[in-house]
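Here's a structure for you.
With one protein chain held back, the other chains of the complex are shown just where they sit.
On to chain A.
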Amino acid sequence: MTGLGEDVPLTAGAIWRRTLPVWAALILLLGATLGLAYVPLGRFATATALGIAVVKGGLVMLFFMQLRKPDPLLRLAASTALFFVAFLLILTFADVLTRSAPSQPGTVMPRSQPELPATGQRGF
């Protein structure tokens, strides 16, 4: 257990060798997400774009924000927010995606299109 990772690079060359590949991967992923945005992927377009964003974010967190270091305290603090964001999204969409006008008489539906059956299939 090295705590905050004592194997830190000590020379400029070692530092660049550790960080440049991560940057190159990030730029490649940026090109990929830009290119894929113009490919008609239908309902998978948003999932693809967000999936690439998650991979990019993961690279930044692991390598630039040092979560690769085996420090449970920092990993715990960093994952807490994601845990509660998951709750936020699940509870919000459990409401939004399951609403249908007839089940809630008097509710004004904020929708500009004709009513669609609430199948839960309208997500993104």
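The rule is simple: contacts are C-beta pairs under 8 Å (C-beta built on N, C-alpha and C of every residue); 3 or more make two chains touch, one makes a residue touch a chain; residues count from 1.
Basically, contacts and distances are computed from a predicted model.
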item	value
Chain excluded from display, named as in UniProt, from "Cytochrome c oxidase subunit 3", "sn-glycerol-3-phosphate transport system permease protein UgpE", "3-methyl-2-oxobutanoate dehydrogenase subunit VorB" or "Molybdopterin-dependent oxidoreductase"	"Cytochrome c oxidase subunit 3"
Sites on chain A contacted by the missing partner chain, in the whole complex	3-4, 6, 8-12, 15-16, 18-20, 22-23, 26-27, 30, 33-34, 37-41, 45-46, 49-50, 52-53, 56-57, 60-61, 63-66, 71, 73-74, 77-78, 80-82, 84-85, 88-89, 92-93, 96-97, 110-113, 122-124
